[in-house]
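What follows is a short report on a single structure.
The other protein chains are all here in position, but one chain of the complex has been omitted.
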Amino acid sequence: MSAVLQADGLGKRYRRRWALTDCTLRIPSGRVVGLVGPNGAGKSTLLNLAVGLLTPTRGRIDVLDAPPALGPAELARVGFMAQETPTYSGLSVADHLRMGARLNPGWDRKLAEDRIAQLGLDPAQRAGKLSAGQRAQLALTVAVAKRPELLILDEPVASLDPLARRQFLQGLMEVVAEQGVTVVLSSHLIADLERVCDHLIVLIASRVRLAGDVDQLLATHHLLTGPRRDPERLQAGQQVVSASHTDRQSTLLVRTDEPILDPAWTVEPVGLEDLVLAYMSPEPTGRGGLTGVPR
Amino acid sequence: MIWLAWRQFRAQAAVVFGALAVLAIVLIVTGLRLRHWYDTDGLANCTTGDACDALTSWFTGRYSWLQTLLSNVLILFLPGLTGVFWGAPLIARELESGTYRLAWTQSVTRTRWLAGKIAVVGTASVAASALLTWMVSWWYTPFDKIAHNKFDPTIFSERDLAPIGYAAFGFALGLIAGLLIRRTLPAMATTLVGYIAARIIVVYWIRPHFQAPLHITALLQQPGAGSARAAKAPAVGQIPQGSWIVSTKLTDPSGHSVGAIRIPLGSPCMATNSCVAGYHQTLTYQPASRYWPFQWYELTLFTGVALILIGFCFWWINGHSLRPASGGAAHASRPDATLPSQQAPAPVQ
Partner (left out) sequence: MEWVLVIEFHLDTRSGVSPYRQIVDQVRRALRLGLLNEGDQLPTIKEVVGQLAINPNTVLKAYKELEHTGLVAPRPGVGTFVTATLRDGSLAAHGPLRRELVRWLAKARRAGLDEESIEALFRDAFRAGAEQDIA
């Protein structure tokens, strides 16, 4: 399957701080990709680079086999929803659709109007008077109605209440089911991503720590509990992601392709949220190195 | 893109052009009246004499409230204000509020986006000042014919062509300030300051040199015996009426330039009427015939600078990734959060 986004050694620096470092990624098409990481990790920077709102300091990034925002044709293939959902507060919902129609040659007017009607938005209502959830839905409609091949959403549900969040994701998934568009969305709410994403990228402190299909990740990560043991004495081929110990017991989160044969361990599957959190903890222990629990 | 630029701008345009329409009506009514008086009261032929002076001063006092409004408020401020209120926020507001991230990810290039905005708002700025200038120039025609002072610095800046150039310049200055400063209010303030500075610099240091000025020197003459006041300067009478006197210089009998002639009261020269004997006055001036060429120079200068600034804007907007001064990537500029907002993994017992 071809890649919708390819980054090679991508880096972005603002004055003295590197927001993104040595980022190498390959995002396959036809997926819903979750980009997760703490604040300041570089998620927004990566997504803004992908749509051409920022230019790289180092390395390169290609979207749909072309540099981002190269020209009108490339712009038409990518839909974007920026952080905090900027909309023109003085313009009405209908005005936003008119804008979309005039600025996008591929605009599907029926799709846009149907979606607005289905959402129950009043076309004459000014965008500034809409609730956060409604604004997010409006911005999604504008991004989606131009029929892009790739949708990039920067923290689309961050400031929405649970109901609005659910409704947004429902609408987004309908669009994916209908148009087959590839979606990349960033969030720091892993529970939301867990429902909708089948590919995950974990970005921490401006670096990519983990990337892969969710099924694959869940299949290769295991939670091992057993008598207290030094992680170095595990089988080869097993990478310890995180470890915690008490006097008597060790709990390890391990990444491996092979089955765990040692009978001393109780092997359990790991949930996605726990998996990501393990990678997010201050120093993921490689092989060697104990994260002890102080008495 | 034109549609979007217009849709965002139409309320402001309505206010200003609506006001101009009202003003037009007022000016047409009063202007026709003025012309009527000018024609029927024989002011055209009136040049000297006390009766003439009285008639002239009656006429120049007509509609003084409107004269003040036009000269001291409207045409003085409008070209600069369109730059400050229409030009500066045009890009700055989009950068500040983040809506540029919506606009630049539609299927139009940044060049086309900017071009659309300039086409609508820039044209409106220039058109508003052009309309006002021509209305005001037409209305003032009778006054100008009497006073012959169109070449005076302040009046020159309020007639015919010059304000149109100012409006273009003000708009371009606002545009580039908004683009570089990225915040609306600081951009507006910068535009205002820059506009005023540019205007002052041109009036005092550039306009006098559009063409090399002419000089004329003449002896001073003392008026009637026993009076030490106001020496007549026949030099003034020798230059064409309506010329612009850029500067004057006094030289004493030995050829040194002086600031003023000091004559102590009761000195002997007053009896012989020779106090100002030997003093020359040198005028540096631009003849009245150069009025229209100078208007074109001024227009070309300001418009040329405006076009350069706008060209720079197009170059800048395409080559640079614009992170706005506030908001947007603010999350990226906060110090690294090593722990997410969720709780850290608790040790599993």
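For clarity, chains are labelled A and B in written order, and residue numbers in each chain start from 1.
One rule holds for everything that comes next: a contact is a pair of C-beta atoms (placed from the backbone, for glycine too) under 8 Å apart; a residue touches a chain by one contact, two chains touch by 3 or more.
It should be emphasised that the depicted structure is a prediction, and the values quoted were computed from it without experimental measurement.
*Asks:* Based on the whole assembly, the unshown chain contacts which displayed chains?
*Replies:* Missing chain, whole complex, touching shown chains: A.
*Asks:* Write down which of A:58, A:166 or A:229 is the residue touching the left-out chain.
*Replies:* Going through A:58, A:166 or A:229 one by one, A:166 is the residue touching the chain not shown.
*Asks:* Of the listed residues A:112, A:130 or A:197, which contacts the missing chain in the full complex?
*Replies:* Touching the chain that is not displayed is residue A:197.
*Asks:* If the missing chain were put back, which residues of subunit A would it touch?
*Replies:* 31-32, 166, 169-174, 176-178, 191, 194-198
To be clear about the criterion, only the chains that are shown with their structure count from here on.
*Asks:* Taking each chain's centre as its mean C-alpha position, how far apart are subunit A and subunit B in Å?
*Replies:* From the centre of subunit A to the centre of subunit B is 54 Å.
*Asks:* Using the touch rule from the top, collect the residues of subunit B that touch subunit A in their complex.
*Replies:* The contact residues of subunit B facing subunit A are 1, 3-4, 7-8, 97-99, 101-109, 320-323, 327-329, 331-342, 344-345, 347-349.
*Asks:* For subunit A, which residues are in contact with subunit B within the complex?
*Replies:* It comes out as residues 14, 17, 19, 37-42, 44-45, 48, 51-55, 69, 71-73, 75-76, 78-80, 82-84, 86-91, 95, 98-100, 102-106, 139, 142-143, 146, 188, 190, 205, 223, 225, 242, 244-246, 249, 251, 273-274, 277-278, 280-282, 293.
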